[in-house]
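Down below is the structure, laid out as structure tokens.
Only one protein chain is missing from this complex, and each of the others stays in its spot.
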Amino acid sequence: MLESIIQNLINALQWGSFYALIALGYTLVYGVLTLINFAHGDVFMVGAYIAFFVATFLLSALGLPGWAALALCIPLTMILTSLVGVTLERVAYRPLRKKGAHRLYVVITALMCGLILEHANLALLGASRKAFPPLIDVQVYTVGGVTFTNLKIAVIVTAFLVFLFLHWVVTRTRVGMAMRAISYDKFAVPLMGIPLDQIIVVTFVLGSGFAGLAGLLFAMSYPVLEPYMGALIGWKAFIAAVVGGIGDIRGAFLGGFLLGAVEIMVVAFFPSTFRDLIAFTVLLAILTWKPTGLFGIAKTTKI
Amino acid sequence: MLQRYSVHLTLGLVGGAIIYSAYQEYLSLYIMSVLMFMGVNVILSTSLNLVNGYMGEFSCGHAGFMCVGAYVSSLLGVWLFARDKVFGAPLLDPEYALYAFPLLIIAGGVAAALAGLLVAIPSYKTRGDYLAIITIAANYIIISTIENIGAIGGSRGFMGMKRLVNSMEDIADLPWMPIWVFAFTVFCVWLMRRYVSSTFGKGVTAICQDEVAAEIMSVNTNKIKTITFMLSSGMAGIGGGLFAYILGYVNPGSFNILKSTEVLVMVYLGGMGSLSGSVLSAILFTILLELLRPLQIIKWIVIPLLLIILMQFRPEGIMGNRELGDLFPRLKKYYRFK
Partner (left out) sequence: MQTQLPTEQAPVLEIRGLTQRFGGLTAVNDFNVKLMPGELSGLIGPNGAGKTTVFNLVSGFYQPSEGRILIDGIATAGLKPHKVTALGVARTFQNIRLWNDMTVLDNIRVAQHYRLGYGLFHAIARSKRYRRREEEIARESAELLEVFDLQRYADDFPKNLAYGTQRKLEIARALSSHPRLLLLDEPAAGLNSSDIQELIRLVRWIHEKFDVTIWMIEHHMDVMMELCTRIKVIDFGQTIAEGNPETVRNHPAVITAYLGDDVI
């Protein structure tokens, strides 16, 4: 009994780690720009594919051993995925921001960028799924009646480390302070000598970079890639971020794990086809009960 | 007198021409189906414009309501009037399918409106981005629910609607689907125009422009939001029902977020808060989709790109929030647009 609880807990933590990592990216961008970056889930997908190509190249063309390939793959994937995110920002979002366009137009642009990423992938690489090459030996451990793998533990640990890192950045560094300042008042910030554009770029770098990391880890854990893999995960991670309280990274982190827990619990008791249905319903219920999310602060309009 | 009714006459002529062509089979089945999908798109785009344009909200799950309407009218129709694997023999004489058809479609609309009610209620306390989430989640929930109901085919889909169309043609050999689609399209646009041009309906615009002021100036904002939402989703349900009968087949996968995005594109292309804009963009978009059909996947790169360019350079869409009567004032002689 206890074993199955712990087993489910570990599975939930691992599954939720992906949501958490992606949700962090949503919440960072939302906190700074009040923008739902609908393309973020597809940036995750791009990250997974980048990881695929980098890993394949390192393994076959350079003939590196698995662990070395992994060691190089992590930073390369994160950097390249950040580039994708930053390009989106420069090319699609910044011009609208400079024009002072209504937030809605930027959101729609983000949605469209996501679609372009998905279908560009489909067009360029075809509909066939890609198999991610194994980079490390997956060790299975059994403690008590609980089984887990080194990969699963690595994923969970990574998620926590990323969260701690981001928490440190947001609360203790000047960049983080600038990010928080922007979320309060975008117009006053440049007047205080803070380079608005650069801070926004940093935000996208962080968010997209960690989405790329999530993509790599996901590809290692579930080695089948297809172009639509980011869409559903992206939507769910976004809702998880909102349920946790968008704009607050603790909320995103918690929301991601909450969603992971809900889905694992659902699959444990119901047929797996009910997973998405119940997950969305639970999320909606929480949002109805607490519209600003668990960590969210109600923004009152001044009348 | 002729001038005042010139729009009605034109509409009648155009409709008559299309239906006559269908009857005489001047136009291929393909063209006929494109025209019918155009009608459905007009219904979808104008109904979403009610919420996203006139009321200024951001509802992203319109296809979910389509799905509700499609399934309810299909299931009801096949159960009552057709023989099929799921329901067995028809409950009523298939002869009556012709007369019951509008009721079937409206039943789908009513069901979709009720679904819209369920979605509207949690949205009172929230606004903007949160409605986006609620509608996206609702879209997924609706699709996911149907995928789990194996009895009606689940994700494999449901069919049998063609038999009703055949029954209708047995009674009178007319192209019934084009007739019904045309009738309902005109009906929905007519309904919406009457709503938004009345002072009652202008409460919607007031909520959009300043909700606090609307509430203070005696507009019951919750009630108006509910009515508007239900009208919008109800008409999406009507569109969905027609869609199902045109195809003769329905499956939950056709109503996913991609379909919702198509409708979003039509609304923003046409211009938020412009009924004639939504009609125009639906027509243009349907044509564009067909032109891009040979390009398959590129289609879904070109269309988003189009919208991105639109957002950059002409975010208000083709018509902005104006109607045809504002652009061509001489048209006002023929019809009062506002």
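Chains here go by letter, A and B, matching the order in which they are written, and residues are numbered from 1 within each.
Following the convention adopted for this analysis, contacts are C-beta pairs under 8 Å (C-beta built on N, C-alpha and C of every residue); 3 or more make two chains touch, one makes a residue touch a chain.
Just so we're clear, the structure is a prediction, and the values are computed from it rather than from any experiment.
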Residue, one of B:H8, B:R83, B:R156 or B:R194, that touches the chain absent here: B:R194
Hidden-chain contact residue, picked from the options B:I227, B:A282, B:M311 or B:L324: B:I227
Omitted-chain contact residue, chosen from B:L13, B:L91, B:I149 or B:M217: B:M217
Residues of subunit B in contact with the chain not shown: 191, 194-195, 198-203, 205-206, 209-210, 212-222, 227, 321
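Keep in mind that, in the parts below, only the chains that are shown with their structure count from here on.
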Rounded Å distance between subunit A and subunit B, as computed from the means of their C-alpha atoms: 34
Residues on subunit B engaged by subunit A in the complex (per definition of touch): 58, 122, 125-126, 129-130, 132-134, 136-138, 140-141, 144-145, 147-148, 212, 257-258, 261, 264, 268, 297-298, 300-301, 303-305, 307-308, 311-312, 315
In the complex, subunit A residues that touch subunit B: 36, 92, 95-96, 101-102, 104-109, 111-113, 115-116, 118-120, 122-123, 231, 235, 238-239, 242, 246, 271, 273-274, 276-277, 280-281, 283-284, 287-288, 291, 301, 303
